[in-house]
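A single protein chain has been omitted; all remaining protein chains appear in their positions.
Order of writing sets the labels: A, B and C. Residues in every chain begin at 1.
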């Protein structure tokens, strides 16, 4: 999984400006400076009482490389802007995602409350072998069809959902918080969430970038149960 | 491809009611009856001058079965509600999409203006053979992993994007018109569109259901270049 | 305040269908019947674990009459469809909202945690007198401008924000739950909210209609802190 922060226009000050227009109108500029010491408190108050709109006046663009099955979950988040590599316009490359050694392969428990535990060495080897065999076979099929002159959009039908794709995604902090609340599973989370590990890996990298850009907002998010305001 | 209209609350009268609240306020009920003969004209005027909001007070729920690569394009439409079969919660079935005999397999021309023409008998046979081999191999891999106790969400990695999935999607007429304007390629379309044939097949079936529900709106859509208002 | 349910296509069964496509695919129809007794449990589980999308496949259209200042707050809710009476296309009527006898007029406490208490008889009389004088004066101005041939969209500038307007608004249950969580203040609410009383009066009426349409969903909403999933 690759996540790069391509561009950002996002800081805690943006939250403060937007919030203060509500209460102070046009005089807000000087006040923001004067009130610097109260910033953390104001942001925490907005988060706690779910005043969500001040967290929207910012924007972050990420470049993400991840398997198709991750993008399928990602793009269910509708308050975001997407451009993804197209299998209609270009030949896709033979790059596939395999579960890493830390990825728990075995699911236990009941629907809605699954837990994951490591596989045995045999299970781990099986997964690697099967994914490799399937991806190799599929990509060779894809190539044979392209060489025979078949359209890319038809030939790609055989490629597995573990094929890597890439996209730009742009979100604001409020939408990102909603994404993180559903796609990560960290300490102090008020609502339970059960993300698939692969999208969680992408989400964690996005979270790290965001934490650097908006440290007070990030702190307030964690302090208030990681619920999007 | 399967498209069923599961439920609908959508008719031309809904457009008229909503439009008339703007100009007539609460007396709109009687007026709607009195003005019945003017309905087509009013709907055409709204469409032509892009008064889009009256076309939103309705809702249609479709059940769609289509390959994953179609759903990937479909879900880029954000003004809609989706629930899709989950490869995390259930074992996926070995049902795969193959291009039918009418599906043109060869792409010609330049990016942005591709045209599609039929393949030779050899090309057609190759596509069928390759998709069959890949899908069989992939599904066997999937099954071996499941039998070995691997989690469904891991094992599905090998399944190809031509695997059938199913979903409920709910849209209003305005969102549907935007979808149709981009995902069909019919006579009288003002803006060019280049949908992949498979999503167009789904779109055409949705269009037929909608045309029956809202005939005046449908007529106005076609008359005005098939542009969403 | 008037709230009428104009049309609805909304029931608990819609939630169940949409949820079951995730786990059972196309066989869902029979299962929904068979599982009728488990419905309340499934809906409660979806609400608790914030599986929000199954609550979107439904639609309710309300006709609302309320003062402009209520509509100003209402239309900040972006996941909804609106058509409002237009002061550009029709002459507005002299109907104005006055706080009723139960409306607390005095605000106490700190920003973000205001409480409201009743006014004295003098204060109550003053409010009535001032609103009446202002509205009368404004509407006479409006009329004089219209009579002199001034455009409606110009003349309306003088009308106060307590002037009644009317609109159709269409929402799904998920959007409505978000609206209710922010615009009502009932027992058992997990997050604090501080709605202005007038929009709360509208919200309460909408809530009553919705509770009848989707009793299991409504029960689950209340049981889980009145937080939108």
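Couple of notes before you dig in:
Please note the rule applied: contacts are C-beta pairs under 8 Å (C-beta built on N, C-alpha and C of every residue); 3 or more make two chains touch, one makes a residue touch a chain.
Just so it is clear, the model here is predicted, and its values are computed rather than measured.
Across A:3, A:19 or A:182, the single residue that touches the chain missing here is A:19.
The set of chain C residues touching the chain not shown comprises 67-69, 71-72, 75-76, 78-79, 82, 87-89, 97, 99, 103, 105-107, 111, 114, 116, 119, 122-123, 126-127, 130-131, 133-135, 137-138, 141, 144-145, 148-162, 196.
Within chain B, the residues in touch with the undisplayed chain are 23, 45, 48-50, 53, 76, 111-112, 182, 191-194. In the full complex, the hidden chain is touched by chain A at residues 6-9, 14, 17-19, 21-26, 53-54, 56-59, 61, 63, 65, 81-86, 89-90, 93, 166-168, 170, 172.
Simple rule for what comes next: only the chains that are shown with their structure count from here on.
Here the CA centre of chain B is 31 Å from the CA centre of chain C. In chain A, the residues that touch at least two other chains are 76, 111.
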